[in-house]
Each structure stands twice: as structure tokens, then as C-alpha cells.
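Below are the C-alpha cells for one structure; questions will follow.
Moving on, here comes chain A:
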Amino acid sequence: MEIMFALVIGALTASGVYLILRARSFPVVVGLTMLSYAVNLFLFSTGRLATGAAPIIGHVENYTDPLPQALVLTAIVIGFAMTAFVVVLALRAHADAGDDHVDGRIDYEEPKQEETSSEEVK
Partner candidate 1 sequence: MNSRFGLPHPVLSITLFLVWQALNNGISGASVVMGLLLAWLLPLFTRNFWPDNPHVHRPLRFMLYVIRVIWDIIVASINVALIVINPKRRPKPAFVSFPLELKHPLAISTLAGTISLTPGTVSADISDDQTLLLIHVLDVGDEMELIETIKRNYERPLGEIFK
Partner candidate 2 sequence: MNHWLAAPILLPLLGGILQIFMSFAPLGLRRVLGLATTTLILVISLGLVLLADDGSYRIYAFGNWAPPFGIVLVLDRLSAIMVFITAFLALFCHIYSIRGTDAVGRHFHALFLFQIMGLNIAFLTGDLFNLFVAFEVLLIASYGLLMHGGGSVRSIPGLHYVVLNLVGSALFLIGVGMLYSVTGTLNMADLALAVRDVDPNDLPLVESGGMILLVVFALKAAILPLCFWLPQAYAAATAPVAALFAVMTKVGIYAIVRVYSLIFGAEGGPVANLGMDWLFPLSLLTIAMGVLGAVGADGLRKLVAWQVIISVGTLMAAISLGTAPATSAALFYLVHTTWITAGLFLVADLIARQRGTAEDRIVTAPRMRSRTLLSILFLLGTTAAAGLPPLSGFFAKVLILESVNTGVSMAWVWGVIIVGSFMTVVAFSRAGSIVFWRNVEGHVKDPGRLTLPVTVSTSVLIGMSLAIVAFAGPITEYTDAAARQLHTPSMYIEILQTPMVGEEVTQ
């Protein structure tokens, strides 16, 4: 079970990282979501894996660690807020740059006009 779980987290992380390294905003956002899935699962599993041990007092005999669950819940909410923001920001960037490349227009990297040279120019 643990190996399986670790593999899942590994795959989610790898996929998220790969997507975040893409050049367009949409895959990056998808990658961030994927990475946050990985992180949430990871943080959740710091309390170790338990079956049928939900931390609801009185329902079972042994309880799993409730703290990571609370942390993950917080992380999910925050992650949602952040994802929402970055999605909207990606839209803004698309609207402003006319392109959904994460660096703006393709010609974004081209050097700007040479109007800023030194004092030599008079």
C-alpha cells in the first residue's frame, strides 16, 4: 500500500512539475493544480495511512492522526483561492499581451529599442 501511495504522489508531482514548466499559461495552471493534489496527498499522508480510522470520536476504536487532515483542509482552501487567482491572472495576461504565452508575446524577449544608451549619445 505504501509503495502504491508513494508512486501516486511521485506521478502527480512529476506531472505537475512537467506541466508547470510549459510555456503556456493554461498547462501551467493545470500543473499547479496537479502539484497541489500531490502536496495535499503528501501532507495528508504525514499522519500515515489508516483504513477505517476516521478521527470522529466514538465511532471507531483507533483514530488516525487528525492534524494532517486539518492542515490539508486549510491547504486545499488556500490552494483553491490561489488557483482561482492565477487562472484569472492568466486571463488578464492573455488579454494584455494578446497571447497566452507565460512570458507575454512571443517577441517579449526581443531587445527593446536602443534609446537608452550611455551619455555618449548627445
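Candidate selection criterion: all candidates are chains of the complex that A comes from, given by their letters.
One rule holds for everything that comes next: contacts are C-beta pairs under 8 Å (C-beta built on N, C-alpha and C of every residue); 3 or more make two chains touch, one makes a residue touch a chain; residues count from 1.
Owing to the predicted nature of the structure, the values given are computational and were not obtained by experimental measurement.
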Complex member in contact with chain A (any copy), out of 1 or 2 = 2
Can you list the residues on chain A that touch candidate 2 in the complex?
-> 20, 25, 28, 32, 35-36, 38-40, 42-43, 46, 67-68, 71, 74-75, 78-79, 81-82, 85-86, 89-90, 92-93, 95-97, 102-104, 108, 112, 115-116, 118-119, 121
